[in-house]
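Working notes, structure below.
With one protein chain held back, the other chains of the complex are shown just where they sit.
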Amino acid sequence: MLDFTVKENIQLNQTYFLIKLTPKNGEILTDMEPGQFVEVLVENSPRTFLRRPISVNFVEKDKNLLWLLVQAIGDGTRKMSQYVEGDVVNLLVPLGKGFTISGDAGKKSLLVGGGVGTAPLLYLGYLLKRQGQAPIFLLGARSKSDLTLLNEFEKYGEVFCTTEDGSFGEKGYVTNHSRLNRKDFSMIYTCGPKPMMQAVAKYAKQNKIACEVSLENMMGCGIGTCLCCVEKTSDGHICVCTEGPVFNIEKLTWAI
Amino acid sequence: MLDFTVKENIQLNQTYFLIKLTPKNGEILTDMEPGQFVEVLVENSPRTFLRRPISVNFVEKDKNLLWLLVQAIGDGTRKMSQYVEGDVVNLLVPLGKGFTISGDAGKKSLLVGGGVGTAPLLYLGYLLKRQGQAPIFLLGARSKSDLTLLNEFEKYGEVFCTTEDGSFGEKGYVTNHSRLNRKDFSMIYTCGPKPMMQAVAKYAKQNKIACEVSLENMMGCGIGTCLCCVEKTSDGHICVCTEGPVFNIEKLTWAI
Amino acid sequence: MGNLKINISNLQLKNPVMTASGTFGYGTEFCDYMDLSKLGGIFVKGTTLHPRQGNDYPRMAETPSGMLNAVGLQNKGVDYFISNIYPNIKDFDTNMIVNVSGSTIEDYVECAARLADLDKIPGIELNISCPNVKEGGMAFGTSACSAGDVTKAVRKVFGKTLIVKLSPNVTDITEIAKAVEAEGADAVSLINTLLGMAIDIRNQKPVLSTVTGGLSGPCVKPIALRMVWQTYNAVKIPVIGMGGISSWEDAIEFILAGSSAIQIGTYNFIDPTISEKVVDGIDNYLKENKIDSIKDLVGALKID
Partner (left out) sequence: MGNLKINISNLQLKNPVMTASGTFGYGTEFCDYMDLSKLGGIFVKGTTLHPRQGNDYPRMAETPSGMLNAVGLQNKGVDYFISNIYPNIKDFDTNMIVNVSGSTIEDYVECAARLADLDKIPGIELNISCPNVKEGGMAFGTSACSAGDVTKAVRKVFGKTLIVKLSPNVTDITEIAKAVEAEGADAVSLINTLLGMAIDIRNQKPVLSTVTGGLSGPCVKPIALRMVWQTYNAVKIPVIGMGGISSWEDAIEFILAGSSAIQIGTYNFIDPTISEKVVDGIDNYLKENKIDSIKDLVGALKID
């Protein structure tokens, strides 16, 4: 549990906000895995009782900054979207198990994100690139304005996009993108709406590509004690907050 | 029910704040009696469920400004103390029955206030002066710094003070002030901590001076429906929020 | 807004939104803030045969997302109501329902009988669930037997719509609901307040003069909703749901759980216009979801 100070809160579109935080008392950020998350204590929000889970979007080591990409959809995230420089925010960090990164520079990884589910893929892409890989991003959204941080993604790999309304990239869903026809991936990582992730998982399975998904089950505690966030897996009900949020699709019981 | 915009919030001492509000959409403030109050909807304060009653401190007709003098003692008033210019605040206004003002310019009124209970006396003094009276203020507090808005009071009458620690005016309680020895008042108005008001009421009774007190019973609704704010009177339990908060001491069943 | 009409037995409501007894005075207190004719009905203050002074101050404590009250049915009695209040409210363009309380069955009966003569009072709500009075009150509401008895007795003298208001302070609310249904209640309303308590740790005393009091407000909503759903599945008469409603979304939840109509209580204190907003919100929801009539929503909860 650590207090952070808001350094910057950048509005990216109507509902997306990039919040950059640094530990209040100058503590050095611990190492985080891509796909791990934080639990935000949202103060001054009468309808927000529990903490809110938000993925690690990026870690700027040199500046000791943690980035969160937040979509304001309810009272809690709306309150976060109003953070201003200097606000103090209490976080549990880092939580959960992130994406697995292989040290093999020859791997070809595809990172598929939908909507705010693109959040954890930025830091993942950065780390993959640092391992020598050339990750490929495939990002989907309803419309052009929902595709944010593209210039950041481009720093770490090639970026392909789809929009449902065709306003940017290919029209349609990520799973319809022409780049998928090549099937030249050795690993797929995905985060986004469940139907999207299931479609991606199906593609991966059909093409025998290893695939990890990041689940967003509703959480009570984020630290493995309430047993509310469970996912049915081959090992029975297990906690998404401690055993996940990232899972290999082999472990899940999705009917795909 | 009306939305107001905060025009100014002036910190007067460690816990007292003078908040100046104007109707958000330019509505002209309705006439208010001194001693009436408003019910403030305190938003973004998870521990403040009910509205909070606050006295009308002053009405600046020409600027269409309503003044509230707020002492931050709990979550609700603390949140009010953080209002900044431009904040929008929802009020029920004006509520209750205020002090009675006689048209007789020859009357000599004493206005006794303790702590934040001085709040309603400012507007009362102003109106008395406008009637041609020369009201006398007797204001008490723990210490000098708790005596606020003195320059405002001085505009409308002579001001006497007591502090418990002797840091300003006479040392002791208002009821010990030497000015009371003259007993030359035809009317006493008082607002402040209950023990103080009871002592003032006693003085008034002993000296056969008419006296009105402003009660601060805890309120649920402020508009006469919950029946939670009742005071035992000669007419039985009656609502402080609609029949008061100002009462003639004759009506109360105080053992004084 | 034709599609908001719904009946509670013989009582015709222009919409399912009503205000709860003890939280809306006689309606008059709210005229400044809203248009009373927009409401399906108003449940006026708890009325007893004889005048009652109520409990001593303090009668209130604020709690997380709610409040405790210990008013204790302060009112001037049914005769005063009939001669002094009824004339002022009888022409309101909505249903004025009187909430009736008593310490004995005879009290309930006598009070109901006098109200039965009032043309513009289409129904009464028997409060057998008030936790704030020593005798009677909640005691009637916590046993199926006595709840049935009082319903039966009042039914004999009251021909118009008879609603019985149930206490949540019971192991099984459906038992009580079934008992009053069997004795002729036209509808049940629920929930009344939950018995609670608060302590002032500075003086180590209870906050309320009566030690315990009734809890209401958003904090009780999950409990109320569960009881409405249980009751809806147990009886055939209409259920009027309440407990913590603070938005139109809450109202829809109660309707889906089986409420033919809903009452808004404590939240009137926070927003005196809330009931109007809830009417509009429900209307919108129906339109957006292309639901023809509110009736189609009552108890429409989908359970896999």
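Here the chain labels run A, B and C in written order, and each chain numbers its own residues starting at 1.
Here, contacts are C-beta pairs under 8 Å (C-beta built on N, C-alpha and C of every residue); 3 or more make two chains touch, one makes a residue touch a chain.
Everything quoted here is computed from the prediction, not taken from an experiment.
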{"item": "Omitted chain's touching partners, listed by label", "value": "A, C"}
{"item": "Omitted-chain contact residue, chosen from C:Ile82, C:Leu118, C:Val157 or C:Met197", "value": "C:Met197"}
{"item": "Touch criterion as defined above, residue of C:Gly25, C:Gly66, C:Pro122 or C:Gly148 at the omitted chain", "value": "C:Gly66"}
{"item": "Contacts of chain C with the absent chain, listed as residue ranges", "value": "61, 63-66, 68, 142, 169-171, 194-199, 201, 203-206, 211-212, 215, 217-223, 225-226, 229, 244, 246, 249, 252-253, 256-257, 285, 300-304"}
{"item": "Chain A, residues in touch with the chain not shown (by the definition above)", "value": "1, 41, 47-51, 92, 217-232, 236-237"}
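Definition applied: only the chains that are shown with their structure count from here on.
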{"item": "Centre-most chain [mean C-alpha coordinates]", "value": "C"}
{"item": "Geometric centre distance via CA averages, chain C-chain B, whole Å", "value": "36"}
{"item": "Distance between the centres, which are taken as Cα means, of chain C and chain A, whole angstrom", "value": "47"}
{"item": "Separation of chain A from chain B, taking each centre as the mean of its C-alpha atoms, in whole Å", "value": "54"}
{"item": "Contacts with 2+ other chains: residues of chain C", "value": "65"}
{"item": "Numbers and ranges of chain A residues touching at least 2 other chains", "value": "46"}
